[in-house]
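All protein chains of the complex are present and in place, except for one that has been dropped.
Presenting chain A:
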Amino acid sequence: MWCPDWSVQGSGSAVIDMDDTSGSSFEDVGEMHQRMKEEEEVAAEAAATEDEGTEDGEFLGMKGIKGQLGRQVADEVWQAGKRQASKAFNLYANIDILRPYFDVEPSQVRSRLMESMIPVRMINFPQKVAGELYGPLMLVFTLVAILLHGMKTSGTVIREGTLMGTAIGTCFGYWLGVSSFIYFLAYLVNAQITMLQMLSLLGYGLFGHCVVLMVTYNIHFHFLFYAMWLLIGGLSTLRMVAVLLSRTVGQTPRLLLCGSLSLLHMSFLLYLHFSYHQILEGLLDSLEGPNVAPMQRVVRDVPGLTLNTTMRNLMTQ
């Protein structure tokens, strides 16, 4: 009811006006209108009761009080209710913002996990990337659990709080950090990919890591790890590279984008398998190990000084 008027008024800057109406000011108008109506109703009710009350003198005082009280109570209830409702609405609105990204079926997740291992050789036309966060998030949590498991079986003895925190920090840091880095690069070279698609792509790319690490943490066999690293890690990297290739134009941008992504992705798997806990152990050793000698504090001059003063005292006496 308000929209047409405003759009007619501001025909010169229609875009800005539409933004205004879709923002908070529009809600305010709606709320104001409703409140005005509410107040009118309350006033009408009060007036009606008072009109009836005038017929009998005894009723007048009571009805007046009742009307006033009713209005006050109604106002209070209305205000409290509105506050509650807006608070609840805000909470649920924040969840609702994320809800579309979690709108998946189990079969979709399964097929996307499979597809994350199958590179598609089609680079002339932009490949489809599903913008979804359920799968990536669960894969990151799975990776955290696998890392914890690996650290335990490899006999890494460090403080557990650090262990848990580092596992979570590494996985989330890699996922978010590398996604934003590649997104930034893609933005620089004008590739057609959004942040959400990048998060989803890299998240599903971690499925290969999960499989490789789960197997190789339990079966300690170097040749097996290298084979799986090349095969499974390579396949999941190739899949991401193919998607990025299809969405980028030009030789140098493609080389830059895909080179950095594959380098990061493959070396992250190596890092997680080999040196994760060793680096962590070494770092902790150097930080709080026994090989760091405590700083020696040398007391200088104090004995001499006291001696001297005592001597002087003795001499003077």
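Quick notes on this structure:
The rule is simple: contacts are C-beta pairs under 8 Å (C-beta built on N, C-alpha and C of every residue); 3 or more make two chains touch, one makes a residue touch a chain; residues count from 1.
Please note the rule applied: contacts and distances are computed from a predicted model.
Per its UniProt record, the hidden chain corresponds to "Protein YIPF" from the list "DNA-directed RNA polymerase I subunit D", "Protein YIPF", "Rad17 cell cycle checkpoint protein-domain-containing protein" or "Exoribonuclease phosphorolytic domain-containing protein".
Of A:117, A:130, A:164 or A:196, it is A:164 that touches the chain left out of the display.
The missing chain, though absent from the display, is touched by one residue of A:104, A:130, A:235 or A:264; that residue is A:104.
With the whole complex as reference, residues 45, 48-49, 52, 59, 62, 70, 95, 98-99, 101-102, 104-106, 109, 134, 137-138, 141-142, 145, 148-149, 152, 157, 159-161, 164 of chain A touch the missing chain.
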